[in-house]
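Below is one structure. I have some questions about it.
The excerpt is restricted to a subset of chains, each kept in its original location.
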Amino acid sequence: MKVKVLAFGIAKDIFGSSSTAVELSGEATVEALRTALEMQYPRLKQLSSFMIAVNDEYAEAGQELAPEDEVAIIPPVSGG
Amino acid sequence: MQASDLLRYSCQIALPGFGEASQKRLQQARVLVVGAGGLGCPAAQYLAAAGIGTLGIADFDTVSLGNLHRQVLFTPAEVGQNKARVACDKLQHQNPGIKLVPHELKVTSANVLALLQDYDVVLDGTDNFDTKYLLNDACVLAGKPLVYGAIYQFEGQVAVWNVPVEAGKRSPNYRDVFPEVDASQVPNCAEGGVIPTLAGMIGCMQANEVLKLVTGAGEPLVGKLLLLDALTMQSRIIKVGKVSNVTIDILPETEEVPLISVPELKQGIAKGLYELVDVRRDEERKAFHIGGKHVPLDRLGKEVEQLQTNKPLVFYCASGKRSGEAVKNIRKQLPGLQVYSLEGGIKAWKEQQV
């Protein structure tokens, strides 16, 4: 399944754009998406943590993704 | 309530569901603003104006020219003075009817719980992950609501953490969303820049959440995270959950980074005492540097060997943030080395020439 993800904060820099697409070959869970993203963008892994929101809700690792879901990658921000 | 107070606050007392009772709650509230920076300045301004009875402002840092584009409480004439003190002095003039308490200190694992004791609500106006996590964990341990805010370039975040929700449970906190962060991977405002008006918007939103928490008005952003993009003004509110699922038992140790000031460094360089390491990005290095090796922070782990030297190392970056991270990183990898971070970075170096 192809998942389109929206980027926030530093994820925009990492993806080089405000959205990207990820191909999930096996099961389409949030965890699988996280792993695929970290493979595709090693800098994401280096952050240690980033939030994945599905349809404006915090998504647990085991949650299944549907093709019409709106997925957002929200990394931490520290400025003040 | 005194007649002059009724008059001063009349335009908010007139709000539906507000009244004198809400004004009294504001008067009795004790709110701590940690960090008098881009977020803390506007937040403290509006909390003071709205009549928060006891308003504490904690900041160890001094007013700096390079932050005046978003730290609207300060003037160039105050560069070098402590920010908490200057902010409290100004806000006391703005509202003589409230108590302002400056805390001229760096918040650490040793002092944070004592600091929080005298306050009911905490507002996060800090600009670094170490203090954000420290404040979050301390608020969880002390059972105080924390109004979180953070900004980067054109994007901001706001949330209200750690509010009692049901029998013995509390709403999510920062670690529910971001369990831990490698600070060296996330640029701060000095590196990536920040639009000043975003700081104003997010700081005002934080003050607004404090007013809602204290008076019971509206729906505070409890269990939610607001994201705002100042370029399009699109915002979205992410539902984080009802209760916190993380356990926090102890505070993270605050690590003291050994600092070296610009004058000290200049003297030392003249005597050949130090080895300099620039941890900024390539473009920054190209634009201006003060010598030494160049190892960008995100490559520090891989190129650690080439830093072996007999002299003490002085790391530098734009503001002192990344060089501080570099020092912490190197102390873990090469515990024997003597390492310093240039206080205030290249900015301070330039300011002290101007």
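We just call them A and B in the order they show up, numbering each chain from 1.
To be clear about the criterion, contacts are C-beta pairs under 8 Å (C-beta built on N, C-alpha and C of every residue); 3 or more make two chains touch, one makes a residue touch a chain.
Everything quoted here is computed from the prediction, not taken from an experiment.
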item	value
Subunit counts for every protein chain kind in the full complex	A x2, B x2
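Throughout what follows, only the chains that are shown with their structure count from here on.
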item	value
Chain centre separation in whole Å, for chain B relative to chain A (CA means)	27
Complex interface listing, chain A residues touching chain B	8-10, 43, 46-51, 53, 56-58, 72, 74-80
Interface residues, chain B side, partner chain A - complex	35, 37-40, 124-129, 132, 149-153, 155-157, 176-183, 185-189, 192, 194, 199, 225, 227, 236-241, 298
